[in-house]
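A quick write-up on the structure given underneath.
With one protein chain removed, the remaining protein chains of the complex are shown where they sit.
The block that comes next holds chain A.
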């Protein structure tokens, strides 16, 4: 009993440690002080189940309910991906059978070029993310460090243009790309370069704004010092400023990467051959009729496709949350 955590305190603290904590962390305690009576009295009170429940216990109930809501589709898809035999009905008994047959099927089925789709998606999204960061950083640097005619107009223009997402103009994009494809087959309809170019049309948008805000927090005195030392604008940009803003570059790259992985409309219209398509287009077609589709193979594919994105997301979570509150939307 002696080392039992004390209810109603910072998680995990035991009685002996409480005295030091009380002084050090008084400011964070202010939050909890709102919900109940005077804080400093609490540690002295004996454990009381009812009070524990009204103060923090119900929060755990909410947490468990929400975890169930959040996780049950994820548990379902993992379970059905491990189910060796195909159909949707067969996937309903969770974890009744465990095997990697469906992973083998989705990776080797000659009818379903899953690995090609995965490669296409990673390549298209990766290149788009890199170039988006580059183009956006160039623009953000000029908006942040230079004063020129049309600067305010440019900033407002970027805000306004991003209100009209490219998918609204999908018909025009399709017709434009097929016209380009008639004359220049290498960059027109049904090419990855064409799709990447279309995606880059959206590079100066919300991303530039995120970066602009971040560039403004880098002191100009650094630029000036470098200038006095004889560095030109290009050198200042590439060797000094870009290094200092690396965190925001990572966030923008990741957000842009996820956006392209998720993009369906333009990709489905521009990429015609099955071998050229991305995961979003290919997997959607694969399960367009869930009743007849090989559901566990699809689930295996979904798990494989989601893993890298989820891993990146959780890894960069801290930065993304900062980026999100600055204006990006999924």
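By our rule, contacts are C-beta pairs under 8 Å (C-beta built on N, C-alpha and C of every residue); 3 or more make two chains touch, one makes a residue touch a chain; residues count from 1.
Just so it is clear, contacts and distances are computed from a predicted model.
The listed options are "ATP-binding cassette domain-containing protein", "Acetyl-CoA acetyltransferase", "Pyruvate dehydrogenase E1 component subunit alpha" or "Maltose/maltodextrin transport system permease protein", and the UniProt record of the chain not shown names that protein "Maltose/maltodextrin transport system permease protein".
For the chain left out of this panel, the touching residue among A:129, A:189, A:204 or A:271 is A:204.
Contact with the chain that does not appear here is found for just one residue of A:104, A:123, A:193 or A:314, A:314. Chain A meets the missing chain through residues 5, 7-12, 27-35, 55-56, 59-60, 62-63, 66-67, 69-71, 73-74, 76-77, 87-89, 91-94, 135-136, 138-139, 141-142, 144-148, 151-152, 154-156, 159-161, 163-176, 182-184, 197-198, 200-204, 208, 216-217, 219-221, 223-224, 227, 230-235, 237, 258, 261-262, 264-265, 268-269, 280, 283-284, 287-288, 290-291, 295, 298-299, 302, 305-306, 309-310, 313-314, 317, 321-322, 324-325, 327, 329-330.
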